[in-house]
Every structure is written in structure tokens, then in C-alpha cells.
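Missing here is one protein chain; the remaining ones are kept as they sit in the complex.
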Amino acid sequence: MDTSLFIIQLLNGIQLGLLLFLVASGLTLVFGILDFVNLAHGALYMVGAFICASLTYATGSFILAVIIALPLTAAVGFVIERLVARPLYARNHLDQVLATFGLILVLDTAAHLIWGPQGMAVPLPEFLQGQISLSGGLVLPTFRLVIIFTGLAAAGGLFWLVNYTRLGMLIRAGASNRTMVSALGINIQLLFSLVFALGAALAGLAGMLIAPITEASIGMGNSIIITAFVVIIVGGIGSMKGAFLAALMIGLIDTLGRSYLDEIFSLVMSPVAAENSAPAISAMLIYIIMAAVLAFRPQGLFPPKVR
Amino acid sequence: MKTLLATAITASLLAIPAYAESVKIGFVTTLTTGAAAIGEDMKNSVELAVEHLGGKAGDMDIEVIFEDDAFAPESGKQVTDKLVKQDDVDFVAGYIWSHVLLASRKSVLDADKFLISTNAGPSQIAGKLCDKNFFSTSWQNDQTPMAMGEVLNKMGVKSLYVMAPNYAAGKDMTAGVERTFEGEIVGKDLTKWGADAQLDFSAELAKAKASDADGLFVFYPGAAGGAFIKQYDQAGLKDTLPLYSVFTVDAISLPKLQEAGLESVLGSQFTQEWDPTLDNEANKKFVEGYKEAYGHYPSYYGAQSYDAIMLIASAVEKAGGVDDKDALRAALEEADFDSVRGDFKFGTNHLPVQDFYLREAVKDEDGVWTTKVVDTVYEDHVDSFASECSMD
Partner (left out) sequence: MTMLRGRGWITAIIMILLAVLPPIFVATGNAFWLDLATRLVILAIAAVSLNLILGYGGLVSFGHAALLGIGAYAVGIPAHHWLYGGGPEWLQTTSGWLQFPLAILAAALFALVTGAICLRTRGVYFIMITMAFAQMMYYLIVSIEEYGGDDGLVIDQRSELPFVDFSDPLQQYFFCFVSLVIVLLLVRMIVNSRFGMVLQGAKGNEERMRTLGYNVYAYRLTAYVISGAMCGFAGALLGNFTTFISPEMMDWQRSGELMFMVILGGASTTVGPVLGAVVFIVLEHLLSSLPEPLGVYWHLPFGLLLIIVVLFVRGGLTTLLTRRGDR
């Protein structure tokens, strides 16, 4: 096997995994603490991408656009929490799934109305456009490395926030015992709004990071949201560490599956059949893992400690 | 308010003289999802064609009903059924996607209506599944990549890595280039397509690079084209793995690539049956009219759709209406209209017999990124499946 190709594919897998983590971390926060199933979380990923795209053209700088777009996406999350999510906290998961399913339709169409049907490309500044040569003849697009570092930084920041700040303490306490937190005189409503907005910003950040690679497009969140659910269930709902490890695992499985499965399959079937079935089977793989986890270890591989 | 409404109703009644019969054209394209940019281009061109015709085909009014296939065969078939059964259209035209056309064709043909593809050209429909009431103003999928294969041979490319979306046209496109390309195909990736298409090609590009092929052949229509070119550029493959594409760099993707400042796409070459620079009256009228109305260059999707409306109008005029199907079919076969491609004629399977050109991405005199013709690859090319077609 070609080692340098393998290493590049590992990095590609990690990059995908980190993007998934950004989406999944918000999802697992909202799910774990608010006990709220938010199918529309992927739509926030799209909203972030579009806001960032518009701002990139308005300000002429991608980096500036990301900095402004983050609080804006958080604000969108904040509003959604007030209008749609809050009345649903007391409802069952079925109602939550359906209402947020409706919310996806609304947000996708709203994006269509605002930004048009064709999607938006996001230009990168010159210094992010090129490639970086690593040792051993490895060449990787600069921006892919930027994604990896941003993802790691966001993960680090999140760990710090959850584990070492007062807000994080409340979040953890809220996850294990909601009534106790409110009994302490904490404004639990505000805490929930903040958590939701934080999740929106994280998903939005993922959208902003992928937009220069693909582009901001309508419905871009609908395929990632299901994968993000797979991630948080495999990792253990409410567990930040679980979401991180599971996201990397799913990212690697997906990328390595796309890279090597057809070669493996062509050992046992015709090359044509291998070519056709490999991508689908690697897509199936993550659901098989999720079903196995749910069946044998429903609390996930790395469940939160306080439960 | 009531009077206003009454006036409006009277006005609209007066606007449609009771005696004017109309020819109804249902037009199926993609108006939602990321591929809506293509649909928009086709819709614009259809509306431009109707305007250029003064809204008339002979003495009949032209009425076009647009429907959205949502980039999915199932919904494409559903709206086709609606056009055929509820709106009772005379022609169903449009179809960007091969799989949508394959899913919908039976609904139209079983109802004894005319079906005119303005883009999709799956191999089946040119060969075994050809039909007397099916016409195309585009091509058979294999033809454009076949032309590209010839170009590659001429350039001395010896090995090729191939990438395309995993659906009917993607498979035809790769088959097309394999048909004429004489070198070796060293690797091939078919990626997920449809409303949740795969747009991040990191793993595939890494494989392509590691394959040490002389060139990379891709087919990524619509928004995916822009995304692909960007990642190709970001991966810095331009010097080591030259890109040869079909239906990827076009008037849909170029404006976005220009916005994003991806200069490297300029100078890249691809094959096509039409170009905005083709020198004939109809094309000038079309391209200039389009630019004036919509502010940017039309694409081949638009050109083919424009031709389809012109074809229908010419046939309706010649047949003196839409009631005599046989006369209408004969008139369609004659294709007596001013095509944006210059001469236009149908082969035995009702697909055009036409030239294919090598085009290049360039800046026009205003600095706008567009394409121009650099060479003619095929003259009067007949697709490879025409011999399998027998109409009865």
C-alpha cells in the first residue's frame, strides 16, 4: 500500500471528522442538556455557510466574515430557540422530530428566497489557497490544514468551556439534574438559550469551513445532520468526549471506505461491481455501527460520567 | 377594491381572445436544490425563445408550464404525470438529468404526447428505447466525452484517471471517453449524486494524484462543477495532473469561479456541441438577447432549450396546429428552424446529427470569463446507439 497516500487519506478523514464534530457537539449539547431532538440543527450549518458567504463578498475578507458570521448564526439559533424549541421542551421526542422537520423545510426555503437557488462560492484569501508540503513528499491543500486546526481549536475551547468555567459547570449540572440547577436560582431558560445559540454557532462554523471547499447551497445540512446523529449516538448522548471520538471514527471510516473499499471488494467481485457498490457500502457501514451500538450498548461508547 | 378586481378580470379576459387556440408545452427542469441554477438558465432561455417568437407558433399562442423535478427521478415523474394528465399539454420538454428522463419517458409516450429532451441523453433512449414521439435537441451522453477522448489521443495523453457522479449520465460519460480514448484508464471513482450529492472530493483527488495518471477526466455538471474545480485548484494539481472535463466548466460554473478568483481554470479545454461564439444569426440573437435580459452568458442547457422551443414552433406552424400528430411528427423530423447551432438535422433515432467542438475557457473583451471554440473535433457525428433503434 502507498503509505503517503494512506497518510493523506487519514488526514482527510480527520478533517471530515472534525467538521462532523463541530456539528455533532452542538447537537449533543442540546440533546443531552435540553433533552431536545433538533433535526433542524443541520439547517443552522447551512445558515452559517450562507451568512459567511454574503459577508465574504461584503467585507472582502473571508476571515473577517467568519468572525462576524459566528455571533450572527448564534443569534439565529437564539431566535429559533425562543420561537420553536422552547414550547417543545416539555413535549415528547416525536413532536420535536416533526416540528424541527418542518423547521428544516422553512429554513431551506427561506435560504432559497434570500440567497437564490444557485448556491454561493466563497473565495479564499491568497495565503489560504495554496498547498503545504509536509515531510516525506506529502502535499496537502493549506485550507484543509486550516480546517483541521480550527476544528481542534474549537474542540479544545469547548472542553475548556465545559470543564473549567462556571457556564460549563452549569451545563454539566443541567445535563444531570435540571431541577437542581433551577433550584439554585439559576435562570435556566437563559442557560438553555445560550446552549442552543452555542450549538448553532458551532454548526455554523462547520458550514463556514466547508463553504470554501464545496459552496454554500440549499439543503446542504440535510445529509450531514443524519451523520451527526449517528455520531452523537455512537459517542453517547450528552458526551462531549464521545462526540469527539465518534466523529473522528466516522470521518475516518467514511474517507477510508471511499478510498480503499473498492480495492478490497475487487478481490472478491468484478471491478465494475466493486466500483458501484463500494461507496454505498461504506455509507452503510456507519449505520451498521450505529445500530450495533444501540443494540448492545445503548448509552453509547463513551457515555457522560454524570448520569 | 371590488371595482379594481372587476377591472382586472375584465382586462385579463380581454387579453385572451376567445378564439386563439394555444399550443401547450410542459417544461420539466430543476428549480429547487443546488442544481436550480441550471433550471434557471433553461427557463430563462425558454422565455426568451417565446419572446423572440412573439408568443406565437403559427397562429397559435404558446403557453409554457414549468415544473420542478427537485433533482429526483420520482418527483420528476410525478410532475410529468401532472403535465400529461391534468394540464393536457401537447409537448413535454426539458429534463436535465438522464435518470429523471428515464423515469418519466413512459408517462409521456404512453399518453401519445411528444417528448423533447433539451439536455439528458441516456444511451437507452437513443437505442433500444427510442420512440417515434421522442426527440432531442441535445445529444447522446456518450458523444461529448467521445470527442474528448479523441482530443486526448491527439494530445498524446497515455493514462487517465476518471471521476463522475454515480448515476445514468455519469456512467454514460465514462463509457463514452473509454470508447475513444486509446490509452489506459488507471482509476475510476463514481461519487454519490442527487439532492444530497457528495461535494467534497478530498479522498478521490488524493487517489487520482497518487495514480500518476497523465490526466484527470471528470464530469460534474451544475454546482458540483464549481465545487470540483475549486478543490482541484486548492490541491494544486494543475501542473501534475491536467484536467480534461465535459459539462463541468460552463456558463453555470464560470461566473462563480470568476467571483472566487480561480484563474487556473482559464485555458482549460473541454468539448461541446455549442458555444456562445458560434457564428450564425440565430446564435447571435440568442446570446445577445440573453445577456441583455439576464446579465450573463447563457449555457448550452439554455441553448438547447431555446432550440427546442424554436423546433416546436416551426413544427406547429408547418403542421397547421397540434391535432394531426402524424403531420406534426413529420414537421418535427424536418427540423426546419434557425438553430443556434447553425444547421440542424435529426438522425434516424431523432437525436441531432451535429458537430462537436473543442472549447476553451477565456476572458471576453469585457473581462468576463466565458468560452470560445478552438477546434472542431467531429463533423456530423452520429451517436453510437442509433443503429440499435428501430421505430415502428
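First chain written, first letter: the chains are A and B, and each begins at residue 1.
Rule of thumb we're sticking to: a contact is a pair of C-beta atoms (placed from the backbone, for glycine too) under 8 Å apart; a residue touches a chain by one contact, two chains touch by 3 or more.
All values derive from a computational prediction rather than experimental measurement.
Engineer: Could you run through the displayed chains and say which ones the absent chain touches?
Structural biologist: By the stated touch criterion, the chain not on view contacts A, B.
Engineer: Quick one: which of A:Ser4, A:Gln131 or A:Asn276 touches the chain that's been left out?
Structural biologist: Result: among the candidates, A:Asn276 touches the missing chain.
Engineer: Can you tell me which of A:Val97, A:Ile132, A:Val146 or A:Leu252 touches the chain that was removed from the display?
Structural biologist: Result: among the candidates, A:Val97 touches the missing chain.
Engineer: Write down which of A:Val37, A:Val76 or A:Ile224 is the residue touching the left-out chain.
Structural biologist: Result: among the candidates, A:Val37 touches the missing chain.
Engineer: With the missing chain put back, which residues of chain A would touch it? List them for me.
Structural biologist: Where chain A meets the chain not shown: residues 37, 39, 84, 87-88, 91, 93-95, 97-99, 101-106, 108-110, 112-113, 117, 222, 226, 229-230, 233, 237, 272-273, 276-277, 279-281, 283-284, 287-288, 290-291, 294-295, 298.
Engineer: Touching the missing chain, which residues of chain B?
Structural biologist: These residues touch the chain not displayed: 31-32, 66, 68, 72-74, 77-78, 81-82, 85-86, 98-99, 102-103, 106, 166-168, 192-194.
Going forward, only the chains that are shown with their structure count from here on.
Engineer: Distance between chain A and chain B based on Cα centroids, please, to the nearest Å.
Structural biologist: 35
Engineer: List the residues on chain B that touch chain A in their complex, please.
Structural biologist: Contact set of chain B toward chain A: 31-34, 36-37, 39-40, 166, 188-192, 195-196, 198-200, 202-204, 206-207, 210, 223, 226-227, 230-231, 233-236, 252, 256-257, 259-261.
Engineer: Which of the residues in chain A end up touching chain B in this complex?
Structural biologist: 2, 4-5, 8-9, 12-13, 15-16, 57, 112, 117-124, 129-131, 139, 141-144, 210, 212-215, 217-220, 222-223, 255, 258-259, 275-276, 279, 283
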